[in-house]
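Of the protein chains in this complex, one is absent; all others appear in place.
Up next is subunit A:
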Amino acid sequence: MLKCSVGLIALSSLFLSGAAIAQEKIKVGVTATLEGTYTVLGEDGMRGHQTALNVLGKKVGDKELEFIVASTDATPDSAVRAVRKLIEQDKVQILLSPLSGDEGIAVKNFAKTHPELTFINAASGAQETTYVDPAPNFFRYNMDGAQWQVGLGKYAYEDKKYRKIATVGEDYSFIYTQVFGLVLEFCGAGGQVTNRQWVPLGTKDFASVIAALPDDVDAIYLGLGGADAVNFLNQYQQAGGKAHLMGGSIMIDQTILSSKGNAKNALVGTIAASGQADTWEDPGWQKFVKAYQDAFPPNKRFPSPSLLATNYYGSTMALILALREVNGDLSNNQAKYKEALAKIEIDAPNGKIKLDANRQAIGTNFVTEVVDDGKGALFSKVVKVIPNVNQTLGYDPAVFAKIGLPSRTVPECKKY
């Protein structure tokens, strides 16, 4: 008897749940670096994503969005593995992926093998992803690493009067792209980049790298992120380093500025450039910061969203708004949706974003300086806002193509 009634209840609950899924769902796969060197970046990216869902809701017409998250570790193969799992096992129809530069190039190439699906870049910023042989179903609503450095070279040369700098960066595509943007502008203004050091992603002991930094430069540019950046700063302080610093977009970011310990204090006064500035007064930005702060308790978030949170917010926003435009219509290999994505212009927290012919963002860039708010928290303060930055950084496309693709030694330090 008991057995029977339990069976009945189980059966009826099955029917009930069957009724619940009668409402159609759209499955979206999300990847973030929730392991390895960039763990903190991935976590904050997911917070940005969650904030967007809080603000926009998960409904598209009468359909409900379902998000499935997979973890990567910033290596290209981990990203492809995660994306493949999301497509093959979870049967997602849209992807919000990936976070990091090398992952982006790999996922873009993978996207070509699934032309029927739609890939929306979450936060990765290597130039090659959308510049070389772009995939028609891959859309990127954040700028690339070089675009995020626009304004920094000129500011360093003209306002800070730096003439010679050296760079230290992680050895992969996103940082190549960042150094590319910096070197083009700084050398174009007349500066010299005397030395470029590259360290493997995930380096822990920077002591020898620090010892090998040249003495005869005005500033040292740091293109590091996540655990690498924190380790570098910690050891830089222990070695008694005193040079002027300049920072890349994930170096001068809340992921580093709010790390525990006091090594980050070496960054006060550092100039940097990025797709956002923590203290920007724009109402749209302030609203986003508020939404982010309200969504999580203070010990589970940064004082202010990081670049990754902003990027995930922007790409989630594009994903949902375009989907609403076509009323959730994913028929005919998602043709209508892709068209809507290519055309949509979003009012992201960090300025208006639209896509170019390669489906790459044209957006706003910020030159910043790190300040202490008086209570020990560090923020990036706006120095300059540069709207409408495109992927060729304002160069004529033919000239830009001649510079070559970002790498350890490209571009040369000269005026193009």
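Following the convention adopted for this analysis, contacts are C-beta pairs under 8 Å (C-beta built on N, C-alpha and C of every residue); 3 or more make two chains touch, one makes a residue touch a chain; residues count from 1.
Everything below uses one rule, namely that contacts and distances are computed from a predicted model.
Note on the omitted subunit: UniProt lists it as "ABC transporter ATP-binding protein", one of the names in "ABC transporter ATP-binding protein", "Protein lplB", "Hydrogenase maturation factor" or "NADH dehydrogenase subunit L".
Only one residue from A:N262, A:Q286, A:N327 or A:T409 touches the chain missing from this view: A:N262.
Contact with the chain not shown here comes from a single listed residue; of A:Q235, A:S249, A:Q334 or A:N350, that residue is A:Q235. Within the full complex, the residue among A:W198, A:Y313, A:Y337 or A:F379 touching the omitted chain is A:W198. Taking the complete complex into account, residues 34-37, 39-40, 42-43, 73, 171, 197-200, 202-205, 207-212, 226-227, 230-231, 234-235, 237-240, 259-263, 300 of subunit A touch the chain not shown.
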